[in-house]
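Removed from the display is one protein chain of the complex; every other protein chain stays in position.
What follows is chain A.
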Amino acid sequence: MKAKKSWLVMLVLALVLGVLAACTGNKEPASSENEGASEKDPVTGGTVVGAMDTAPTGLFNPIFYTEAYESNVLSFTHEGLLTQDKNLDFIPNLAKEWTFNDDQTEVTFKLDENAKWHDGEPFTANDVVFTYKTIASPGYVEAGGVRTQYVERLVGYEEFSTGKTTDFQGVVAVDDHTVTFKFAQPNVLALSDASFMIIPEHIFKDIPVAEIPEAGASRNPGEVIGTGPFQFSEMVQGEQYVLKKFADYWQGEPKLDSVIWKVVDQAVILGLLENGEIDFVADPNGFQAADYETVDALENVEIVEQPDFGYQTMGLMHNHRSKEDSEAGTINPANWTVNEKLKDQKVRQAIAYAINRQGLVDGLLYGRGIVQNSPIATQFWAYDDTTPNQYEFDPEKAKALLDEAGYKDVNGDGFREDPNGKEWVLNLNYPLGNQIRERSAPIIEEFLEEVGISIDLRQPKEAAAYFEDLEKNSQDWDLYLIGWSLDSTDPDPSGLWSSMAGYNYSRWNNPEADQLLKDAFTPPDAFEQDYRKQKYSEWQVEFGEDLPSVILYAANSLWAHNKRLQGIDVLPYSFLNDTHLWHVTE
């Protein structure tokens, strides 16, 4: 009995010691490296570890991925013909140079002859044709693809995508290193359209479109092939993704040996940054504004802060779409009914004046954000921060406007009634999922009640339910919170705010504004940036007057990296730029 017991104790002890020994064993090489290297000496090779807070779903194919987490991997492995510089202008990438034809319907690219796929095959014009052809193929959307915006302006897209013809004419290979994009009409977005990441024809040519998402070449390490500086070489599904350098990279051999993405809980990111287990954290969520001071105090960590391409906004329902149209997905302004409660422009303006937006930024974002007045990202040339009404916080003005519009408190309950003396309550709807937005809702309620507007703050709903309601059951909604992330390629806001846009949930129908958006897009004038700028400026003024939405704030992107990681050159829209030049100092 005794002997048996001590045997058990020994076993447990041996196990514990073994595990602990293995722990310290892991740590040793790291610490000896630390001691050996003198500070700030750049070294060749090395590994850096990036953190993201959610695992990618695992679809590493540019034409089918949908999430920012996959994009984190694809940014290292795949490239497009063009990329954007710090001013958001298009600059050469896989394409060396390009020329437009006279009527701007065609653009011809000369491709870099040195570019190679990770498996050693040369990169050619046929790969470009293949990529765009696949996106335009019938069945692409049904297979889960969402990037049709890149092909829908190509000549013959309609016929090809519906299967009326098998002859794809939109993108044509002139020779191995020359490719021409042909558009149905002169296209203001030609360069943007041509900037999509390219996939290898020799890998995918025998796989039917519907089967591409499940193919190994779209998911497995070693089989995902791109032209980028790093190749996807190993993974532990849901935990880490290892990218090894591609020595034959056409812009020169990457300095780092590898980059590893680790999936790390948001709550421990800072701790791991501090102890050096992770080297950088960037898109999509970076770190929290509330932690700014803490991160700033870390000696080994540097912060990168810049405005984000997106904003939070409070929509004001101008009109409601009928239940039938909502179910059918039809957008027909003729069938809309006016939202009487918000019909008066003065009322909408009063709402904008009543909200202390700088207060929201200071209080909820710890000042790490900006107040924005129109729905165009502030980084764009098109954003106008002077002509449109800036709606400085002014509750007195809000009250005056409401008085003027006839919304007065006649029964003395502290809240205003509508001009007919009837009860006037605005409901405010908001989704769960973004803590800062959730916290802003009751604060906005207070601001509005301060000027005498009675608010019915509705129970928040989980995102999937909220957006379904917004889409289909919002016939009695007045105010709604929503956040948009924008594309960095072009400032055109018509996808969100033209009357025919599905995402125009305020059902804003303003023919003048629509016309301005159209003008800004219509060649040949629209090829002049100054002209577009002028039109967008006029549109922003109109937006500010008519107020389909009060833009609340744009949070800053807060990224951080260990100082040992050098050669970082962030772009306004991404931390991951010229990664082949990244290197470490120890």
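Heads up, the rule we're going with is that contacts are C-beta pairs under 8 Å (C-beta built on N, C-alpha and C of every residue); 3 or more make two chains touch, one makes a residue touch a chain; residues count from 1.
Basically, contacts and distances are computed from a predicted model.
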Undepicted complex member, UniProt protein name, chosen from "ABC transporter permease", "NADH-quinone oxidoreductase subunit", "ATP-dependent DNA helicase RecQ" or "Phenylalanine--tRNA ligase beta subunit": "ABC transporter permease"
Just one of A:D85, A:E423, A:E462 or A:D476 touches the chain that is missing; which is it? A:E462
Which listed residue (A:L486, A:L547 or A:I568) would be found touching the missing chain in the intact complex? A:L486
Sole residue of A:P92, A:P122, A:G144 or A:P395 that reaches the chain not shown, by the stated touch rule: A:G144
May I ask which residue of A:Q240, A:Q306 or A:S454 touches the chain that does not appear here? A:Q240
Please identify, in ascending order, the residues of chain A that touch the omitted chain? 18-20, 22-24, 26-27, 55, 57-59, 64, 66-67, 141-144, 146-149, 213-215, 218-219, 234-240, 242, 262-265, 267-268, 271-272, 274-275, 329, 461-469, 471, 484-487, 495-496, 502-503
